[in-house]
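Removed: one protein chain of the complex. Kept in place: all other protein chains.
First chain written, first letter: the chains are A and B, and each begins at residue 1.
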Amino acid sequence: MAATLLELSDFSVQYATSRGKVRALDSVNLKIGKEEFVALVGESGCGKTTLGLAAIGLLPPRSATIAGGSISYKGVDLSKLKPGEMQNYRGSEVAMIFQEPLTSLNPLRRVGEQIAEAIVLRIKKRDPTSKVKGAPRFPGLRWKLSPGLKSEVEQMLTLVRIPDPEHIVDRYPFELSGGMRQRAMIAMALSQQPELLVADEPTTALDVTTQAQVLKLMKEIKDKLGTTIMLVTHDLAVASQVADRVVVMYAGQVVEEADVREVFSNPKHPYTQGLLSCIPTGTRDGKQLTPIKGTIPDLTVKKDACLFQPRCPYAMEVCSKKPPSLFEVGKDHRAACFLYGK
Amino acid sequence: MAVRLREVLSLMTRNKQSIVGLTIVLAFLITAILMEASALLNVQFTPYPANPLPSQASPQLLPPSLAHPFGTDNLGRDVLSRILVATPYDFMIGFAVVGSAVFIGAVLGGLAGLRGGLLDEFLMRFTDIFFALPVLLIAMVVGAILGGGIENMSLALMITWWPSYARLARGESLKVAHQNYIEASRLSGQRSPSILFRHVIPNISGTMLVYATLDIGTVILVYSGLTFLGLGNHPPAPDWGQMVASFNGYILTDPWLALIPGLVISFGVIGFSLLGDGIKDTLGIR
Partner (left out) sequence: MNLLRFLLRRLAFAVFVLFCVLTLTFILSHLIPGDVIQAWLGKEAALYPNVAKAYAARYHLTDPVYLQYIYYITGMLQGNLGISPSEGFIPVSSVIESTLPLTLQIVLLAFVMCVVLGVGLGILAARYHNTPADAAIRVFYLAGYSSPPYFIGIAILVVASLYLRILPTGGEYDAVLVSPSTSITGFPIFDALVQGNFSFAENASIHLILPAMTLALVTFGVITRVARSSLLDVMQADYIRTARAKGLDEGSVFYRHGVPNAAISLITISSLVMTFLLTGSVFVEFLFSYPGMGYYAFKALQGSDYPGIMATVFVFAAIIIVTNLVADILYAYADPEIRLG
């Protein structure tokens, strides 16, 4: 396997809420290697977004606490970073794009200015003494980009295949379509040449055609630039289109991990199997969709058992006695289920 | 989100800020009721008479002391007693004006939001005009025409106070008007006024109450300004603002005369501000 870029070791995160402490992530073990395209898949509330935020150090400081374990990037424990180091880390090593591109871009700033801000950050981080002209001192004024900066912005826009970049530079986010906004966000994220790109449901707000285009773009980025991509999504179909490896999460834990083809042809964990039978196949073979019965567990309660057990058609006695660890079930294929180990 | 009336009442005690505010407001309220009762029953509840005869008066211009906690004025009248006696007018006018403004505003604005169309347009333009006119100035003009006195000033304030409530009610009513139960009521034949009173108004009253609470303090402030300008009760009946104005000449020699009534006014208004802000915080309204 390629060198490990991001490593989570027994990583647990809790949120303080009015109902009590919610265990968003519970002893997660995960390794993401260089130039991998990993999809984190699971339903709402499974902790995949929390994992993504943790990778870029954007867990809400007031409510989230790391309850155990560690998350490391290139061997450096992220929780030990000082604020200044964290700011350096964000954007330049790990970048993130979000689900809603309209609200994730500053509505009062031109697209070009926002991308230029990222480019200037890249330059300043590499060379703090650089005299490159940043945004104007008075934040409300328009930033007239220098020709060099402007052409760099246009290059980034071309990279993400936005048509007519010279004019897009001066447009505001509300003037672009959803797909173009997302591309602009990707351009902004790539401006600092990060090694890891975390994408949190980037296509959920887009229509199916645009979705396919953006996913294709992301795959291109991985191939051309060698960027490692961690895609967070609830949609298995999306994962199947672009990912190399799929990590299935449930209730804050990793339940299955495998090559994308393996997961789809040979799912081992009952939850994964349930998810796959939920996907409408688009064929008229008369089979009914079988939803998974039951609901996700209450994450405020710590259980010393398999969290999926109440909904599992194969539940055994041992499942309610202790939590399963990730057992090897094939080549680079792991599943957390007592069907495959003790 | 439409907030129900009953919930808001219990919300008034939910956080520290609103409890302090509520305490202050209740203190003034009880005083006002007591003073009103004393006037009706012809019993004196104040330590000294508010309008004593020269023979009953205490020495003039005494600084605050145990006998006269707020001192005496240039006519030997006990300042504390005069402030107490003025409470029913200066304080309760807040309730009267805001109450009527809320009612008028709720009906007009609620109807406009519910019906939409021409009525709505007309209301919006009409209230727009009102927003350009400072309340104080209109009240001044009305005062100049009709003369002063609490009844005239109340009228003047009631006329100019309702537009912002109409706007608020319209906004809230618009949110409510699209709900399904409104549609259902209409389809079952209910006419607008009935829908308005049965469904719309109960749902918007909560939000309006929050703004009203903050606003009562503002009315007290404006009215004190009017009395300052001489438009309040005719002397010798006391009014807080009027007291401050009449003691303007004594600022350098006996500052407490002008400062104390001003402090009382501020206190009363702060009480409502705290209460209103507290409720706002509890409900999470901006």
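Rule of thumb we're sticking to: a contact is a pair of C-beta atoms (placed from the backbone, for glycine too) under 8 Å apart; a residue touches a chain by one contact, two chains touch by 3 or more.
Please read these numbers as outputs of a predicted model, since none were measured by experiment.
Only one of B:L62, B:A166, B:A258 or B:I279 touches the absent chain when the whole complex is considered: B:A258. In the complete complex, the residue from B:G109, B:P163 or B:G217 that touches the missing chain is B:G217. Touch with the chain omitted from the figure is made, among B:V43, B:L66 or B:I145, by B:I145. Taking the complete complex into account, residues 56, 58, 83-84, 87-92, 95-96, 98, 100, 103-108, 117-118, 121, 125, 135, 139-140, 172, 174-175, 185, 188-189, 192 of subunit A touch the chain not shown. Residues 128-129, 132-138, 140-145, 217, 221, 224-225, 228-231, 241, 244-245, 248, 251-252, 255, 258-259, 262-263, 265-266, 269-270, 273-274, 277, 286 are the ones on subunit B that touch the missing chain.
As a working rule, only the chains that are shown with their structure count from here on.
The geometric centre of subunit A is 54 Å away from that of subunit B, both derived from CA atoms.
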